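Input: a single structure, listed below in structure tokens.
With one protein chain withheld, the remaining protein chains of the complex are depicted in position.
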Amino acid sequence: MSERPVSVWLFPGIGAVVGALLILSFVLSYVEMGRWTTWIHLGIATVQSALVVWFSMELFESRFSVRMLAIITPLFVLLLVALTAVDPATRAPEEVLVPNPTIEPEPNIHPIPGIAYPSGAGGHGQP
Amino acid sequence: MKNYLNDETTIWSWVATTDHKRIGLMFFVLTILALMVGGTFALLLRLEHLTPRYTIMSAFAYNQTFTLHGVIMVWFFLIPSIPSVFGNFFVPIMLGAQDVAFPRINLFTVYLYLAGALVVFIGMVVGGTDTGWTFYPPYSAQTYTALMPVLVGVFILGFSTILTGLNLIVTIHTLRAKGMGWMQMPLFCWAMYGVSVIQVLATPVLGMVLLLLTIDHGLDWGLFDPARGGDVVLFQHLFWFYSHPAVYIMILPAMGVISEVIPTFAHKNPLSYRAIAYSTFGIAFIGFLTWGHHMFVSGMSTFDAGIFGILSMFVAVFSAIKVFTWTGTLYKGAVSLKTPLVYVFGFLFLFVFGGMTGVAQATTSLDVHWHDTYFIVAHFHFIMVGASLTAWLAAVHYWWPKMFGRMYPEKWAIAAAILVLLGFVGTFFPQFLLGNGGMPRRYYHYAEKFQPLHVMSTAGSWVLALGLLLALVYLLWSLFYGERAPRNPWGSRSFEWSAPTPPPKHNFEATPVFPPSAYDYSRPVEF
Amino acid sequence: MNELLRQILYLPEQASTISNDIDHLHFWVIGTTMAGSSIVFFCAIWFTFRYRRRSEDQLTPQVRAAPLELAFIGFLITFFVVVWVIGFRQFVRIRTPPQDAMVVYVTGKQWMWKFSYPEGKSTIATLVVPARRKVKLMITSRDVIHSFFVPAFRLKQDALPGMYTTLWFEAKSPGVYKIFCAEYCGLDHSRMWGDVLVLDPEEFDRWMEGTPTEDVVAMPAGYHRRTIADHVHPEVNPAPFAMTVEARPRSMADIGREVAEKRGCLSCHTLDGQPHLGPTWRGLWGRTVTLTTGEKVVADEAYLTRSMMDPMVQIVQSFGPIMPTYQGLLDPAEVGALLELIRSLRSTLPDDARYPVPLVDQAGRPPLQHVDPDRAKVVRDLPAELTP
Partner (left out) sequence: MHAPPLQHHFPDIEQQRHAAKLGTWIFLSSELLFFNALFAIYAFYRVKYPEMFQVGVSHNMKWLGTINTAILILGSVCIASAVNFLRLARRGPAIFLTLVTCLCGIGYITIKSIEYGFHFDEGIYPGGAGHFFVEHPEHGLKAFFTTYFLLTGLHMIHVAIAVAILGWMAWWVHRDRIGPWGAYRLGLVALYWHFVDTIWLFLWPMFYLMGART
């Protein structure tokens, strides 16, 4: 944190730009973008967070060590997310198997041969 | 003469100290206790394997023993053993600072370690868990043993590691002495910087994974339960994203110690300072890309296995550069063979052999046969015990005079070193052959044909235990009866030897002025 | 040379076609490993003696060796990449099963392997395959992760619950090869063994036609074949005064089973999936159940406890209102134990999973494309007792 204060209107300005991007992203969510939906929304979010990090977190006046950290950590996020997401994406398609033969119980016949349902009161067969 | 040990001797001055040297000593005692507990579990496991079926404990007790052996050795000894002890103690002195950047946080890490150890001990006493130190669901989500305390204990300990890493990074960035740039710093500080980066960036993922497993086990949210859309391979991805960098957390400090010991005892500058410094960073960052080689046969896609295979190969290149530079440092030096150097030679052979078998496993097709067999057990013990424990012993002997002001008995130390190295090879070399023969890991009951190799391995483990006990005995003896250590017993040019032995509370009488390089042996020693 | 190196490295015999190539790569990589580490070690020893310290204040020159180091790195990178390329090509060969392979379904269950053949035959712990024919295994698990590992074939594949993984091999010659479970799966993980019984194709056909395994092949003397009851067999697990299998800490599910027997639940309900007077408890947990009123309910703790205490309110379709109420008879611990028992029987396969056993070719079902039609027809006409 350096001692030099900045103009009072810098941060509201940044807030306005981020807000505008917010509205843009919200509107875009109604537009049918097909494959690009994910990347566009994430792109806008990256721009927004880059603005917040660069100005609000005073990265513009921090020393090199802090900036390096602000660049490396998102790289690690990208690294884990990408390499974890590649696995299900490139898995071999599930084998086509014959469905499991489910045995449908016929209504009035008891599943065990030789045992009949007690008919009459409490009998199972009523519709 | 006033030094950090007898400055003030009330209990409170130790319990609430913010002196990085006292905190290093406290971690030193705690990690040795952890080594003893973990070591006894290891000996019990080896005893059990004398006969193929029941020997001294039941299958359930065996499963608990190897789990606790893994948890205690990995998290309570290997990870904190060099960064928290020698990193805390020597990095400020090497940089010419009076203390670490955040002394109070440093003290907090000791109490986090104690809290984590207490919770895991409760778990151990209450029943201990039998899932292995890798906690793979769905078995870990279904086991009815005391899994939760162990998970919470390791979660707490994770924060202790993160804060130690944070402390060391900020210290190295902000507290270097006047005129000491990044390339004038001793190489041990480079290794501590690399380790701290991994600690800060990898341990949070472990914290989250253990938290998720606690939720899955306790609240049954079924995040990894395949019947509810979960996927067990996902847990393995997240667990190994932490656990492979954790393996580099264990080996990088060992490399830092070796980069300090070899120049001192060879009285020669390292073959190339930049090679070691940059390969530390290489290992720290590429280490994050290679976790998939633990999962070649676990249902991961073939394409992903290929990517992880080639990335795992590149990490080995950086380790090879370091080994090449260390061996080159001995060339044209003035080598005097003392105990730390005996351990270093053990390190060199075992680390290269262990490391190359690691590269062999990265060739995906060979790993299909080796995965989850004793070949893997032998490989990581070659690195963890053969390289990391040997380097820890070298560090203990190398810095013993500076820490306690006493010299250890040289003859006994070399005998103990020979015993440790021979015992180690006797224990773990047969396990390579067991792995080739197809003996799976974590087996209580094994096929008869593997018995001779198991008996050999158990005999080796007794020799290793004997060597370590001998080292403990003469080191304790030297604390009281060892001869007084001079300021610079090894004639080293590294900066920590310029401080008086043992160093006062604020490390230096006057603010130190260091020579331009920590390894300049072409000029006579100044301190 | 191959045989000598195999003996030295204690590798089992090379029984599958892929195992020869894997072992060749193995010898190359282990050879360089041994060479590399011994070179480093002897260099260090040699430098120690050649440049031992003669006097305490001896000074040493600053030495620079950048080009040598770059050459060393270059050689290493090329060696690693070459080894990786060979290794990955073999890995792809292992992981892509051929189209014309014969299919066998493998199911790992806590501490045993079950094999089922599309022709309808199924065996426990013994996988019978014809020699010199490609066999594709469809591997899954009923509860936790297991790993199907045959050292002699140099092959291994994890059995994941809720997912089918594939593994293929081609056995070279008849014989009996051990199967191990390589992924830790609980108490008797170390006893979850099995055998791959490789037969000549004609013998395999006779076995498939129903002659029991013992008559088909003479097992080597004293070869202990694994059966279900093995892990309780005293000779296999003699733990006289330590923890025997029975004395291991009983989980809630074991207590629940005793409560179910004591309270007479098992007289109407079954645990292994067979329909009986009451609905079966296997796979009931979390399943959507349709009631006689046609309404759908998830069988969770609430539904199960309510139907224990007041069974007449929600009766499952096609079952009679014959269950007595247990209000006041069961104390809370017993109810909890019963719930834990039912929960332990839940099916970890997703509901829409294709369960492979037994898939005998029937009129109303699509033809089994991966089975030769003539063999399926022969097996179908066999008397019931010969096909378990």
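Residue numbering begins at 1 within each chain, and the chains themselves are lettered A, B and C in the order written.
In the analysis below, a residue touches a chain if its C-beta (ideal position, glycine included) is under 8 Å from a C-beta of that chain, and two chains touch if they have at least 3 such contacts.
The structure presented is a predicted model; accordingly, all values stated were derived computationally and were not measured.
Considering the intact complex, the chain excluded from display touches A, B, C. Touching the missing chain, out of B:Leu107, B:Leu212, B:Val257 or B:Met384, is residue B:Leu212. By the touch definition given at the top, subunit B reaches the unshown chain through residues 92, 97-99, 101-103, 162, 165-166, 169-170, 173-175, 200-205, 207-209, 212, 215, 219-223, 228-231, 234, 237-238, 241, 506. Although one chain is not displayed, subunit A still touches it through residues 1, 3, 5-6, 8, 10-12, 14-15, 18-19, 22, 25-26, 28-30, 32, 37-38, 41-42, 44-45, 48-49, 52-53, 55-58, 62-63, 65-66, 69-70, 72-74, 76-77, 80-82, 84-85, 87-89. Residues of subunit C that touch the chain left out of view are 288, 296-298, 300, 350-351.
Criterion: only the chains that are shown with their structure count from here on.
Centre to centre, using the average C-alpha position, subunit B and subunit C are separated by 34 Å.
Spacing of subunit A relative to subunit C, judged by their CA centroids, is 33 angstrom.
Residues of subunit A found to touch two or more other chains are 92.
Residues of subunit C in contact with two or more other chains: none.
Considering their complex, residues 65, 73, 76, 79-80, 83-84, 86-92 of subunit A touch subunit B.
Those residues of subunit C that touch subunit B in the complex are listed here as 9-12, 21-22, 25-26, 29-30, 32-34, 36-38, 40-41, 43-45, 47-48, 51-54, 56-66, 68-69, 72-73, 76-77, 80-81, 83-84, 86-88, 90-92, 94-96, 143-145, 147, 149, 151-152, 154-158, 160-163, 165, 178, 180-191, 236-239, 242-244, 248-249, 251-252, 286, 344, 346-350. By the touch criterion given at the top, residues 53-54, 56-61, 63, 127, 130-132, 134, 136, 138-139, 142-145, 225-229, 231-233, 266-269, 271-272, 275, 296-299, 302, 305-306, 309-310, 313-314, 316-317, 320-321, 323-325, 327-328, 330-337, 341, 345, 348-349, 352-353, 356-357, 359-360, 362-366, 368-369, 371-373, 433-434, 436-438, 440-447, 453, 491, 520-525 of subunit B touch subunit C in their complex.
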